[in-house]
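Got a structure for you, written out below as structure tokens; questions coming shortly.
Shown here: the complex without one of its protein chains, the others still in place.
Note that the chains are named A and B in the order they appear, and that numbering of residues resets to 1 at the start of each chain.
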Amino acid sequence: MIQELIIPVKGKGLYDITKRINTCVSNYSCSEGLATIFIRHTSASLIIQENADPAVQDDLNNWMDKLVPENDPIFSHVQEGPDDMPAHIKSALTLTSVSIPIVDGLLGLGTWQAVYLWEHRAVTPGIQRDRKLLVHASY
Amino acid sequence: MIQELIIPVKGKGLYDITKRINTCVSNYSCSEGLATIFIRHTSASLIIQENADPAVQDDLNNWMDKLVPENDPIFSHVQEGPDDMPAHIKSALTLTSVSIPIVDGLLGLGTWQAVYLWEHRAVTPGIQRDRKLLVHASY
Partner (left out) sequence: MIQELIIPVKGKGLYDITKRINTCVSNYSCSEGLATIFIRHTSASLIIQENADPAVQDDLNNWMDKLVPENDPIFSHVQEGPDDMPAHIKSALTLTSVSIPIVDGLLGLGTWQAVYLWEHRAVTPGIQRDRKLLVHASY
């Protein structure tokens, strides 16, 4: 009923996790139900967005970087690097969990929808970051 | 368990869909449970907001338009019109799914809460836009 997904990430950006989640949902062998995806982090988040034009993802990243710039003088939480507090804020403005009805055994997404992990931390050279998600499925 | 709702929209704004969802929930004939509403689009979203003073909805729309103005020079996804990329961003900042406990056979909303579909695309003359939602109910 609950499966853990580990998603390796290489710096900021949107990672399409739709296939990985659909595999979890398929394992459940249920034609109708509800899938809930939960991310166990506070500097990466979830989002459902357009899967057609990659420019949409670029624009989302650039617009969010402009809304929440690094090195804002109001930040006092700075010891984990200039990208950490912006990452917490971007996570707060997007989703930590999302629930999607299961239709015909798969996520009931619209034609142009995909599920993304939105990584908000920059690359740290030499560090491979793994993000952990829980996928719950039920009737 | 899963019902599809089609909501016709006429341009930007908040559309109260509480009654439509409560009808779905009533069809389920369950006194306690959980209802999940999911929107199958990325340029319209869901929100729960105050149902009393219509000025709240006006202010929400105007504030969001100011936060995410059209024709931002950082946008590269422009071929679907100046309102499309802002619509994706506004959707990213609000909700694609929302889950509400079912109490006494209906949505367990607070006194001043209603569920809204927030349409972020402008009217296209001659085009009737239908937005599709899935409503899942379970124990």
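Keep in mind that, in the parts below, a contact is a pair of C-beta atoms (placed from the backbone, for glycine too) under 8 Å apart; a residue touches a chain by one contact, two chains touch by 3 or more.
Just so you know, these numbers come straight off a predicted model, no measurement behind them.
K.L.:
For chain A, which residues touch the unseen chain?
P.N.:
1-2, 36, 38, 40-43, 67-68, 72, 74-77, 79, 85, 88-89, 91-93, 95-97, 99, 132, 134, 136, 138
K.L.:
Taking the full complex into account, what residues of chain B touch the chain not shown?
P.N.:
32-34, 47-50, 53, 55-56, 58-60, 62-63, 66-67, 93-95, 98-101, 103, 108-113, 138-139
In this text, only the chains that are shown with their structure count from here on.
K.L.:
Would you mind pulling out the distance in Å between where the CA atoms of chain A average out and where those of chain B do?
P.N.:
The computed centroid separation for chain A versus chain B comes out at 21 Å.
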